[in-house]
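Every protein chain but one is kept in place in this view of the complex.
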Amino acid sequence: MRVEAETPDVAWERRTEIPLFYLSLVFLGGYAVHVLAHAHTLWRDIATIVVGLTWLCFVVDYVVRLVLSRQRPLRFVRRHWLDTVIVILPTLRALRMVKVHDAVMAKRRDRPHRSLYPRVITYAGLTSLLLGFSGSLGLFDAERRDPQSPIQSFGDSLWCVIQTLTTVGYGDVAPVTVPGRLVATALMMFGLGLLGTVTGSFSSWLIQIFRQDDEEGPPEDGSSFGGPSVA
Amino acid sequence: MRVEAETPDVAWERRTEIPLFYLSLVFLGGYAVHVLAHAHTLWRDIATIVVGLTWLCFVVDYVVRLVLSRQRPLRFVRRHWLDTVIVILPTLRALRMVKVHDAVMAKRRDRPHRSLYPRVITYAGLTSLLLGFSGSLGLFDAERRDPQSPIQSFGDSLWCVIQTLTTVGYGDVAPVTVPGRLVATALMMFGLGLLGTVTGSFSSWLIQIFRQDDEEGPPEDGSSFGGPSVA
Amino acid sequence: MRVEAETPDVAWERRTEIPLFYLSLVFLGGYAVHVLAHAHTLWRDIATIVVGLTWLCFVVDYVVRLVLSRQRPLRFVRRHWLDTVIVILPTLRALRMVKVHDAVMAKRRDRPHRSLYPRVITYAGLTSLLLGFSGSLGLFDAERRDPQSPIQSFGDSLWCVIQTLTTVGYGDVAPVTVPGRLVATALMMFGLGLLGTVTGSFSSWLIQIFRQDDEEGPPEDGSSFGGPSVA
Partner (left out) sequence: MRVEAETPDVAWERRTEIPLFYLSLVFLGGYAVHVLAHAHTLWRDIATIVVGLTWLCFVVDYVVRLVLSRQRPLRFVRRHWLDTVIVILPTLRALRMVKVHDAVMAKRRDRPHRSLYPRVITYAGLTSLLLGFSGSLGLFDAERRDPQSPIQSFGDSLWCVIQTLTTVGYGDVAPVTVPGRLVATALMMFGLGLLGTVTGSFSSWLIQIFRQDDEEGPPEDGSSFGGPSVA
């Protein structure tokens, strides 16, 4: 994990890190405008071009890294499968910043990482939010073309995605088109694991706090719910 | 965690602990009257004033503690984020009593804490109950104004909240207004973690009991389900 | 946990163990006849009397044990809270046999207990089954009196209970009466923990099998899925 004599692919990744992060925000913004400003032809066309161009950048970055790595393509794809997912779903790229930010913070303040579980909760929670927002856009895009669909506004789509990711599934708004159901299925596949991580980490964290109280005695400094003791 | 020379903020918290606990019960009661006695104008107005006054007390307490802590506001908010949540949702304040009660009990009887998992289950279960009751009030308050909403009584609202917190989600009663859906979303966010904790702790506890039986041999004193052996 | 000089309450429990087990089966059978043979007045009346008499036996047993234990009532109730639940819901009594059977088996064959997780799965799974069957009877009993309820047969009630315990909750059949919703809520409260235990133990068991394979090398004796290696 140490950086010794920097190889070309490592140098490339270090330099493209920040630009690609901003590009992923541009991508998500462009897609949001493309979907939500559907009625306004000019805006929609501009947004479509922006989305296309940024996507192209991610594909170029992926190909450059594939070439620089000097690995066989299949091996590269298998070892970097999460990067491959990012090429297909570039909004996830924005999440890399969580880790980078975390590392920068740790260095600057010269103090150890925050406790494990809050970091996992933050990370998985933010990914869920990004996934949910992107999924709502995709679901709305797919469903509004069908006049029989109960999803006729972005709010309905968001409400459906929240129901899906939490597995509550009231069913008052559920996708009826094939692309809409594919988006919902993808959300279940990716989202359930992430949300399970949030729930499980929260549970482990609470049990950890209770266990620490057993060893240290009950808190008497008014730090309700053990808040500061895990900060 | 020891109290040495008591600083002003610690002294403040120790003294306000009990009054603020009773105040949080007054707040919840006032809000319940405000929502459930909606038709009776006099009671509703009294309840609205009570809710407003108690909320003010919590805000004052928060500001006093912020000043006494001599920390920068942002840092204080981040280190005491659970206290910040309590200011926004004061009914959660009542839960601090669970821990205080627990500690008092442990001291008085001069015996160790109860087993870890039953305590976590009690704590998370009680929080879920309080959250569910407050959420039902809020949901009913938001939904009854819409004549198309299937939630037209407090019973319906309670039934919807139970479905939501357990993720069963039949969907026979589901919120249709934007504020109602926001309340339901908040319940999912906060409630799923808490209920996951209850379920996970129950599971861990049962496995622990079975493991203890393996080591000690099967119980022969009629303590069905290993009940007393974990008390 | 050793039986030394047998105290009266231990002797009582040892002697009532087997009769009370059969009595709990009689109770469940009587309740099932009471609910399912509702149209046939004679059978229903006989079943009602059987249920009442067996319930009385459980109450007598509880009182006798309370007296024999020479503990204060409140302390007895708290230390034997699962027995208290059994008095209210006597069908759960049948579950004690799982442990007794397990212990008998272990002694007879002079071999150690079965692996931890399969036993937990068996135990929690059987409890879920009993709980689900009793709950279906109670739900059917509550809902059929309302002509607007979608639950008009025992099959519908069973289908609703299965949906509830697994948290799938399609909502095609959902309780509409207050007693029916109370039964469903009780099923969620008790059932989710039990089913979470089954799911969690299955998960832990599978991971344990994979971990054992890592240490021992892949199985070459055709024991598919590591079945026998955990027996």
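Note that the chains are named A, B and C in the order they appear, and that numbering of residues resets to 1 at the start of each chain.
The rule is short, and it goes like this: a contact is a pair of C-beta atoms (placed from the backbone, for glycine too) under 8 Å apart; a residue touches a chain by one contact, two chains touch by 3 or more.
Keep in mind it's a predicted model, so treat the numbers as computed, not measured.
Of the candidate positions C:Ile18, C:Val59, C:Ile88 or C:Leu206, contact with the hidden chain is made by C:Leu206. Listed here are the chain A residues that touch the chain not shown: 1-3, 9-10, 13-14, 17, 78-83, 86, 95-96, 99-100, 102-103, 106, 113, 116-117, 119-120, 123-124, 163-164, 167-171, 174, 176, 178, 181, 185, 188, 192-193, 196-197, 200-201. For chain C, the residues touching the chain absent from view are 155, 159, 162-163, 166-172, 195, 198-200, 202-203, 206-207, 210-211, 213-214, 216-225, 227-229, 231. Taking the whole complex into account, chain B touches the unshown chain at residues 167, 169-171.
Going forward, only the chains that are shown with their structure count from here on.
Using CA-based centroids throughout, the chain positioned farthest away from chain C is A. Touching two or more other chains at once are residues 167, 169-171 of chain C.
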